[in-house]
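One structure is given here, and the rest of the page talks about it.
A single protein chain has been removed from this complex, and every other one stays in its place.
Take a look at chain A:
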Amino acid sequence: MDFLAPSTWAEALAAKAERPDALPVAGGTDVMVEMNFDHRRPGALLDLTRVAPLGEWAFDDGRVRLGAGVTYARVIAELGSTLPGLAMASRTVGSPQIRNRGTVGGNLGAASPAGDSHPALLAADAVVEVESAARGVRHVPVADFYTGVKRNALEQDELISAVLIAPPSGPQQFCKIGTRNAMVIAVSAFGFALHPDRRAVGTGIGSAAPTPRRATDAAAFLAGELEAAGLWESRAALPEGLAAEFGRKVRDAAAPIDDVRGTAAYRLHTLSVMARRAATWAWDEHRRAA
C-alpha cells in the first residue's frame, strides 16, 4: 500500500488520475474503521488533509460553497444559522471527537445510506462539485449523486471538491432515530425544508432505502395542498391531518430492510412520524417568522 499526501488540489487530482486504486481519506472516520478491521485494502490512501482549500467555505454566487474537507464541528460552529438543516444533521454525528474530524465531503464519498448529512443535502437541493484532471469540474445534483449502496456518481479519476448549498428561504428540520443521543448510526432519518420563495417542499430520507433518497411525491403533495389552500400567502395553521398525510406519503417513498439496527416496519413507522413532526415544526416556525 502507498500513502499519497498531495499538498495542492492539482497534485491531488493528478494523483487520483494516476492511481485510480487510491482511496481518498479526509477525517478517516469511515476509511480508518475499514482499514482497522481489514475490511478494505486499497492500493493507496490518498490523504486530502493537506489540501488547504478543501477546508474552506465561502459564499459563491448566492450559495455556500462548502469545501469537501470542512468538518462537522465547523459546520456547527460557523454555519449554524446559514445552513440550519445541515447543521442540525451535523450535531447528531458521532461524538465531539468524530465531529472534529468527519467531513461532509467524506460522507458523500462513503455514500452510506445512513450518512447523516444526506437527508439535509437532499432537502436543500445541494449540488456536489467534483473534478478530474482530465475533464475539469462537473456539477452533480445531490439526488443524482447516490447510485447504489455505498456507491456514488464519481468516476475513478474524480475527487469531490465541494458542496454547493443555497441558504434557505424558509425553515429546515432534521430528525434522526437511534438508540441513544451520541454515537448513533441512524436507524432512520429525515430531512425537511420549506422553500417559500418557489413554493416548494424539500425532503430527504436516510437509512430507509438502498441510497439516501427524496420523497418526491410527498413533497409535491404537501406543496400542492399549501398552494390550493392559499397557505403560502396566509401562513394560516395547517389543516387537520395534512401533516399526517404527508408523513404517510413520505413513508410510502421508502424501501427499508430489516437489519441489526432496526426492522423495516419500524423504519417505515418512524419515517411517517418524523415527517409529520418535521413538517409541523417547520410550518410553525414559518408562521412565527411572519
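To be clear about the criterion, contacts are C-beta pairs under 8 Å (C-beta built on N, C-alpha and C of every residue); 3 or more make two chains touch, one makes a residue touch a chain; residues count from 1.
Operating definition for what follows: contacts and distances are computed from a predicted model.
For the omitted chain of this complex, the UniProt record lists the protein as "Carbon-monoxide dehydrogenase small subunit", which is one of "histidine kinase", "Activator of HSP90 ATPase", "Carbon-monoxide dehydrogenase small subunit" or "ABC transporter permease".
Of the options A:44, A:104 or A:189, the residue whose C-beta touches the omitted chain is A:44. Per the touch definition above, the residue from A:96, A:148, A:224 or A:241 contacting the chain not shown is A:96.
One chain of the complex is left out; on chain A, the residues touching it are 1-3, 5, 25, 27-29, 31-33, 35-37, 41, 44-45, 47, 49, 73, 94-98, 100-101, 181-183.
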